[in-house]
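A single protein chain has been omitted; all remaining protein chains appear in their positions.
By letter and in written order, the chains are A and B; residue numbering begins at 1 in each of them.
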Amino acid sequence: MGDLRITPIAPPTPASAASTAPAATGDTGFGEALSRALSEVNEMQLQSRDAAVAVASGKPVDTAQMVVDVEKANISLQFAVQVRNKLLEAYQELMRMQV
Amino acid sequence: MDIFRALDVSASGLTAQRARMDVIAENIANSDTTVTATGRPYQRKTVVLRANDTSGFDAMLPGAKAAGVVVDGVRTSIDPPRRVWQPEHPQAGADGFLELPNVNPVQEMTDMMASTRAYEANAVAFQAAKSLGMKLLELLR
Partner (left out) sequence: MISLFDSAVTALARGLTFASQRHDVLAQNLANVETPGYRARDLVRDEPSDMAAGAAPPLPRVTYSADGIQGIGGNDVDLERQMGRIAENTLLQHTLVQLLSSQFASLKQVISGRV
């Protein structure tokens, strides 16, 4: 039996979640990257909500900008949901592994 | 419900304009009728319209009854008929003047155009209300 080295399995890191979070702070732990990405999604949701409320209250609104904001928020939310699903799958896969 | 009331209002507009068009058509058709059932020449008819506001201004807020426009009836003009010198006509009076209806075709055509325009505008408003109702229902899908 040769030398069997067992290295710990690194958790899967979705590439884009890491790229949306700026690495300038130097702290690029996965948890940090994820929470930064989620707060960006939240920002976009708030912006889109503000645009919707402005239209509803009759304030003059830049329709093109509003449409872009709403779409950005939708797409980033969908993306976050997919990331969550993949993470869940990976976790379940891990749990299923036999030691 | 708001949606149905908007439809009622526009429908009343359509009815009123249709009544107007009918009366205008009758005027034009009878523009040369020298003798009617009353023995006199045809007199121009107009439609009397009235805005159906149930209780003044605040009727527009929700909870008020359906509004719109109401046709109050058809009024016959009491203006004197046109008099034309035509002694050879069998219905000419003793003085040789023939009494013709006081219908001015140009005015009737102008009224007809205005009425058509108003009819189309009401039809557009009707469509807009209907399409909003459909879109709201789609939300439930």
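Quick note on the criterion: a residue touches a chain if its C-beta (ideal position, glycine included) is under 8 Å from a C-beta of that chain, and two chains touch if they have at least 3 such contacts.
Because the structure is a prediction, the values reported are computed rather than measured.
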item: Chain A residues that touch the omitted chain in the full complex; value: 49, 52-59, 63, 70, 73-74, 77-78, 81-82, 84-85
item: Positions on chain B contacted by the hidden chain, ascending; value: 2-3, 5-6, 9-10, 12-13, 16-17, 20, 49-51, 57-58, 60-62, 67-69, 114-115, 117-118, 121-122, 124-125, 128-129, 131-132, 135-136, 138-139
